[in-house]
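All protein chains but one are shown at their positions in the complex.
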Amino acid sequence: MRYLPKSPADRKAMLQAIGARSIDDLFSPIPAEYRLERDLKVPRQMAESEIVDWFRERSRENGDTYATFLGAGAYYHYRPVIIDSLVSRGEFLTAYTPYQAEISQGTLQSIFEFQTMICELTGMEVANASMYDGSTAAAEAVMMAVRLTGRRSVVIARSVHPEYREVLTTYAHHQNLPLSTSSFKEDGRLNLEELEQSITPDTACVLIQSPNFFGTIEDAATIAEIAHKKGAMLVVSIAEAVSLGIVEPPRQADIIALEAQSFGVPLGFGGPYCGVIATREQFVRQMPGRLAGQTTDRNGKRGFVLTLATREQHIRREKATSNICTNQALVALMVNIFMTIYGKVGLKELAKQNLAKTAYAAAQFNKHAKVLFSGAPRFNEFIVQTSEDPYAINSRLLGHKIVGGLPLKKFYPELGNAALWCCTELTTRSAIDTAVGLVAESERSVRSAREEVDVQEVAP
Amino acid sequence: MKHMTRKATRHVSQNEGLIFEKSSSGKAAWKLPPLDVPEVDASALLGVSERKDLGNMPEVSEIEIIRHFTRLSTWNYAIDLGMYPLGSCTMKYNPRVNELVVRLEGLANGHPYQPERISQGALRIIKTLSECLIEITGMDAITLQPAAGAHGELTGLLMVRAYHESKGDPRKKILIPDSAHGTNPATAAMVGYSVENLKSNAQGMVDVAALAAQMNQDVAALMLTNPNTLGVFEQEIHKIAEIMHAKGGLLYMDGANMNALVGKVRPGDFGVDVMHLNLHKTFSTPHGGGGPGSGPVAVKSKLEPFLPMPVPVTKPDGTLGFEYDRPQSVGRVRAFYGNFGMFVRALAYILANGPDGLRQTTEDAVLNANYIRKGLEGVYDLPYSTPSMHEVVFSDKLQAKKGVRTMDLAKRLIDYGFHPYTTAFPLIVPGALMIEPTESEPKEELDLFVEAMKSIAEEVEEDPRTVLDAPHSTRVSRLDETAAARKPVLRWKQGLNH
Partner (left out) sequence: MSFPTDYKYTKEHEWIKADGKNATIGITSYAQESLGDIVFVDLPKPGADISAGKTFGSVESVKAVSDLYAPVSGTVTEVNGELATAPEKINKDAHSAWMIKITLKDPAELNSLLSAADYEKFVAEEGGH
């Protein structure tokens, strides 16, 4: 097998050195009744060309030339070429966790830069080296707030990504943490009166998402005030990282749980992505995940190490801040490179293009159907409410090799025939116009079907 | 150095500061195409939500970025350079065809919410990998949702709890051997269980009598690693499973050491009820400096109803999809479906090997570990004489007499061109040296490793200072971890002198 660097002669020599007659001797500790005497029933060994062909077929079966209007926690942005050039270097790709700092300075310095840039973008003072993804980062951030306040319940905005809320429910269930939901009002933003009512002396934190699941930007400053007045923390989840280029970050938050996938991580059918937790310096010892810190060596030279390891599982064991061990280092490196490429000016311009495409699309859709929540500012997502079921419209769109907005009935049934549409810098005007055209046609045919019915009813 | 090392020597490497130290207004590495829709006034659209300032985000050119990260990369050790003898990490070759197939457009750009009609490719990959892993583990069902081993442990224990709850009593405790990895007790606590330690016997295996005494109706499960962290196969696994099952408990297996078992024995066959796998260990997905991983959890059919949802299914018309109607599911442990990019890589690895390749891989892994054991017996103290599978644990007992400990030996190994083995773990062996070569090491590399370790042992006798002050050949010498923990500096700041 071509990944195995031993010849039959090597194996023979090694067995001899060990004093074993055959390799079976080395497996004798396994009781005979369990030893597999047959081949595993997995596909036969394939040549490299066969492997590539097999996956190429899968790629073709996976909509490989379609335009997309999907967002909802996973965003289609351009990935500059040098990201893959650099992460493909063996010294990054095949390196281990940087526990041995002297031979991992490459990884450690890039983590330190990553932590710095996340702080700059989020307005927080410290950031970790990544969590699994935005959903688990949000759950872990909530757990952090619980530990810090000593309080035992949580208020979550209903406009937080539904799957993020499901994850939090799973995590909270066994910690006996009651979760209460606070709803949104007609402009898509959190209902502040309702929020105020739902915060009790036992509320550890309020969790919101901004821009929220609908793409609407929340009034984080006011929400922070409400929460803090009652002794609760504010945890803000950010799912669309590109928004940080043009949308003011929630600087009043105590903890930010970010999904950085938009920064150069491929959509990849849902993972791996890149969660991050950022917070104030005073909370750092309760923050889960790895941290790279600056220090000096014996000659006074600057270097970097993993630090504050006593928070982590390998030391604290059952008292750890989390059980996380492996994180998302390679995708965090992609994020790091992306942030470096776009930088101070590029991130703003990129975000502005997203705003422009979205504003155009929303305006066009609004001529024919109803665009919801237009009373509050939004970033790159919006909801279109149609007369027809969005699944039917999307079906037709597929014929044009376009994937339409995400139908929302299963998450927010009260919004009726609503779908969540996302436009990024990669969305073309022609795709927008085609999609709008099909929605317009759908509205027209529904209207004329109704008119026909009316006419029939009126006719004697 | 007593002998010139055959494996590695010094080489000039480039210095490189922090990227912010190269930043200068007006430099750019990006260019966006012109807008095909009208420009917008951000202030008008966003009002007070508009961000005016991106602070100290860098501004650099493309070549500076290429040089920056390339230079940084040359400061790292990596599998592509040489062996990582790290115990229970299974640092094997990361095949490059995996990197190619994961970047195929339909897979790389697939949105998790796109219609099932155009997701058949991804679903077929999920199905095929699931079937292979079920066959490899000898279990009945599987979830690919957890993002890493620890996440898989969490998922597995959530299912254990759900199972007991469905029987009327969640129970209170998890038994964990004192040789276990730290994620095990950390996870048990997260699921609301208390942890009870299980002592190992003189052979380093589970003390079956102690287990029988400690097993009762309050114990939900035993979390076992097999082979354990000493690299030793639990030969009484049958009795262990029986003791657990007789009192209604479950046997959880931490699959970190599957590299000793694939193709030779299946955990499902020796009584395991639930286990996690580490795709970034056994199944060759790259470590990438610390992740991503993927931690699928395989279960016996009695735990199948509790799997996280959604669950992949084949519809009556033969197409593939996801099933959300799972009333007994533990819920979700993350958004979307799992680290799909790792599924692609792991499946490519399995297809490249086939049944014969997988078996040969396991045999070579065990052969390599035993070869190292033979080479170093007598040079380093071997605390347990029980046969090793894919990893071997020595201790620093002999060298400690000269004041040299496992961490020092490990640092000196760096000068010989290797990454250190795992130091100070498992906790039941004071001063442990935990070594797992994996199957990816040629005989030459193993010989160089044994030679290096022997040379270091000699140095301990003749010139311990050299070992204690190691490493000597790296860009940075030993770093002050105490200062880093006392006064953490976790980000760069404008205006501070460095």
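Letters A and B name the chains as they come in the text, with residue numbers starting at 1 for each one.
Operating definition for what follows: a residue touches a chain if its C-beta (ideal position, glycine included) is under 8 Å from a C-beta of that chain, and two chains touch if they have at least 3 such contacts.
Not measured: the values here are computed from a predicted model.
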Report summary line: Among displayed chains, the one left out touches A, B
Query raised in the report: Among A:Ala13, A:Ala309, A:Leu426 or A:Ala440, which one is in touch with the chain left out?
Result: A:Ala309
**Report entry** Residue touching the undisplayed chain, where the options are B:Asp269, B:Glu304, B:Asp447 or B:Glu481
**Finding:** B:Glu481
**Report entry** chain A residues touching the omitted chain (full complex)
**Finding:** 285, 309-310, 315-316, 319
Report summary line: Touching the unshown chain, chain B contributes residues 424, 481-482, 484-486
